[in-house]
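One structure is given below, represented as structure tokens, and several questions about it will come after.
Shown here: the complex without one of its protein chains, the others still in place.
The first chain written gets the first letter, and so on, giving A, B and C; residue counts start at 1 in each chain.
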Amino acid sequence: MTTHRFAPQRYHATLGAHAPVLRIAGGDTVVTTTVDAHGFDHENVHRGGDTNPMTGPFFVEGAGPGDTLAVTIRRIRMNRRMGWTRQGLAWNVVDPSRVRDMPAREKIFWSIEDNAGIIRLDNPPAALREWSVPLKPMLGCFGVAPAGGEFISTATSGHHGGNMDYNRFGEGATAYFPVAVEGALFCLGDAHAAQGDGEIAGTGIETSAEVEFSIEVKKGHAINWPRGEDAETIFTVGNARPLEQALQHATSEMLDWLRQDFGLDDAAASHLLGMHVRYDVANVFNPAYSVACRLDKQVLAAFVRRG
Amino acid sequence: MTTHRFAPQRYHATLGAHAPVLRIAGGDTVVTTTVDAHGFDHENVHRGGDTNPMTGPFFVEGAGPGDTLAVTIRRIRMNRRMGWTRQGLAWNVVDPSRVRDMPAREKIFWSIEDNAGIIRLDNPPAALREWSVPLKPMLGCFGVAPAGGEFISTATSGHHGGNMDYNRFGEGATAYFPVAVEGALFCLGDAHAAQGDGEIAGTGIETSAEVEFSIEVKKGHAINWPRGEDAETIFTVGNARPLEQALQHATSEMLDWLRQDFGLDDAAASHLLGMHVRYDVANVFNPAYSVACRLDKQVLAAFVRRG
Amino acid sequence: MTTHRFAPQRYHATLGAHAPVLRIAGGDTVVTTTVDAHGFDHENVHRGGDTNPMTGPFFVEGAGPGDTLAVTIRRIRMNRRMGWTRQGLAWNVVDPSRVRDMPAREKIFWSIEDNAGIIRLDNPPAALREWSVPLKPMLGCFGVAPAGGEFISTATSGHHGGNMDYNRFGEGATAYFPVAVEGALFCLGDAHAAQGDGEIAGTGIETSAEVEFSIEVKKGHAINWPRGEDAETIFTVGNARPLEQALQHATSEMLDWLRQDFGLDDAAASHLLGMHVRYDVANVFNPAYSVACRLDKQVLAAFVRRG
Partner (left out) sequence: MTTHRFAPQRYHATLGAHAPVLRIAGGDTVVTTTVDAHGFDHENVHRGGDTNPMTGPFFVEGAGPGDTLAVTIRRIRMNRRMGWTRQGLAWNVVDPSRVRDMPAREKIFWSIEDNAGIIRLDNPPAALREWSVPLKPMLGCFGVAPAGGEFISTATSGHHGGNMDYNRFGEGATAYFPVAVEGALFCLGDAHAAQGDGEIAGTGIETSAEVEFSIEVKKGHAINWPRGEDAETIFTVGNARPLEQALQHATSEMLDWLRQDFGLDDAAASHLLGMHVRYDVANVFNPAYSVACRLDKQVLAAFVRRG
């Protein structure tokens, strides 16, 4: 139950079997920092990479293929005042006939007012002068080394997690990843100060951060896609294009979860999901889209949870 | 401001320029009944059709092409105890490799306990014996006559509305439809006692209903896709396959709404949506899928609404 | 075995149960004319409509639900010199990041040199000054009244045929349509002087035409999607979005055909298709895309054809 403080010296552009930077154990907590999506740190110094450079990997003792890694995000503190987005919306989230008239995708700057818990545009258009966004930090990209010897760009996502950009991966949430290699090799980065569904601006409010997380290993508990939970819900995340396939993966994974931990076979689970399921479009921008299949814990309160 | 009571004699399998059954005026209220998705009424007598037979059309005086029809769903009362769904999930919402092992799509019956506000499976599997679903009625299929002389099956949806199966179209919600023909020719049907996101069982809890709605005409206010609002949110609905296209339509329509009624150009609206947008997968089962683009009214409170 | 000459007086913007303009019998031939996709005739006079106005419908005696209508395109003669396309490519066939730099979608004019069998750009850019396109006429939009009382826009397609824009529907080809209403109610229009795969410019070379076709009824022979054949191949056409779904429909229909007429069950047909199938992207522009699943007759020569 050690708390590690780790200051990263380098960052990775892929999730894969890179040499670990620290060995930690189940129950441990890590306090570390992440650079922003373009590799700039808390002093806005470029520290490497240009698409979601990762802090890590952390080697988790005892974690191996077929296990599940549980990562609880204890705290995400924005460690600099500046955040950025892009103007306009991603070309693929509006009608194709509309693309030519959308605003150019210039870089836009925001001020993160940590004490007030809000974020403001630095040069707002007149209509947005009074507008601010509640600070609600999240991790855009995190996960473990993929299976099969792959090293996968942090621009995208897959079974191993990665750039899911799901706004429920915030403070207090626990993420579950399928372990594919010895030590799991967990990495994290790409903190957002806030973000709506779908990451439709192509970014959240991108910034550097100090992050505290703790780790558990669920031995012999195999999952296929990332899962997560917070105080209110449990959810599964499918990562693929198109959206329909991401939704299929997330739904299939939820059927597995309901069978494994709640004792519901596919017929019973289908009745439950048919009436209670919620879907979140986590991101509809990255090379792989992410869709979450979600159930309220209130719905599940009637069932014994074994996992 | 008349209240009409209308007892339907026949039902339509398409939305189109059928002969109107009643002429009503802006401000009027209508109390009528709908049969279930297979055409059975409150006494479980088959009254016609087998896919979302429609009550109507209602000719709205003064409504014409280029106007918007606002329909407020005042009340949806389940007028029979029996509801039905299908077992298992739709083939297209789970991984293709999983389809062969899913439960067969048998018809399943439920009891609607109106007073208790819940619905129960008639023959639940053991694991679901204590489980009930809160009654939360909605209209699965409603809309106006399409443009261009089309008559479109009530199995699907489009600019004109139709079989959107969106669970926010419940009591208290107002739906907005683009008027394409003189009198708008509004129809309704396919009430569900409850339904999760996506209509992934291929049905809600299907039943007949008594429905009360009121009508307003917004003259000279043109929209392109259905819109809606309730106490908490405003939303737009895109109807198309695949999900990405439905999402593009909904997002584009929300940009229009924010410009028309809230004075936000595409650049300002993009900032707002990037941080606050919510997407709902209304249905991922029908020939056209439906995706809603949604904003909380709390977020919009800072802006003057003109529409 | 009558040959009818029919001069159309009006045109339809939908395929559906419009009043028939002529009654014909199996074995009959019809010579008639079609206006271009914007409703202009051989003298460039606007005769009605603006999206694929249809000549017809022709009532085919003896054709009813569950039968198949076979339409052989005997001849398509361009009856005017002017054809048109649009500049650039449809927004949805290039990378979204590229849309803003594509040429504007202006109307472009061509000269059809019927005797020479070629078509030339009227005002070619320098690089295309020597370039001409071989004349290869086809019907972009034709089909029968849909099932279920629908009237479907001629901008799109479905089980009933419609705007498939498949360049193999040219002279000598036979198209098969599932009959859904008494008399089948066959319509035709939207002739193209030439067109590549996918109709990626959003048009073929659009023009008016004189068309000669003959009709047969296959009683009690039910099909689900349009089929066709010419001297070299047989093919099925799936109409839907996205492309994957259109391909699924076409492949499923080919499995049906191979079972019905060639005695191959799904296992045998799968071996054959796995090694010999060809797919054509007929159109990737219209509201429903069209994909053809095709087999060479040479491959099928080894099997007895019963249909």
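We adopt the following convention: a contact is a pair of C-beta atoms (placed from the backbone, for glycine too) under 8 Å apart; a residue touches a chain by one contact, two chains touch by 3 or more.
Predicted model only: the values in this text are computed from it and were never measured.
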Touched by the hidden chain, which of the shown chains? A, B, C
Of C:39, C:53, C:162 or C:242, the residue touching the omitted chain is C:242
Can you say which of C:50, C:232 or C:266 touches the chain missing from this structure? C:266
Residue touching the undisplayed chain, where the options are C:39, C:146, C:183 or C:198: C:198
If the hidden chain were put back, which residues of chain A would touch it? 13-14, 16, 148-153, 240-242, 245
So that we can see where the missing chain sits, which residues of chain C does it touch? 85, 87-89, 92-96, 98, 101-103, 108, 121, 124-125, 127-128, 130-131, 133, 194-201, 203, 205, 242-244, 247-249, 251-252, 255, 263-268, 270-281, 284, 291, 302-303
Which residues does chain B use to touch the chain missing from this display? 91-92, 96-97, 99-100, 242
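Please note the rule applied: only the chains that are shown with their structure count from here on.
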Per-chain Cα centre nearest the global Cα centre, belonging to chain: B
Could you tell me which chain lies farthest from chain A when each chain's centre is the average position of its Cα atoms? C
When the centre of a chain is set as the mean of its C-alpha atoms, what distance in Å lies between chain A and chain B? 33
Here the gap between chain B and chain C, centre to centre from mean Cα coordinates and rounded to Å, is 35
How big is the gap, in whole Å, between where the Cα atoms of chain A centre and where those of chain C centre? 47
Find every residue in chain A that makes contact with two or more other chains and list them. 92, 96, 242
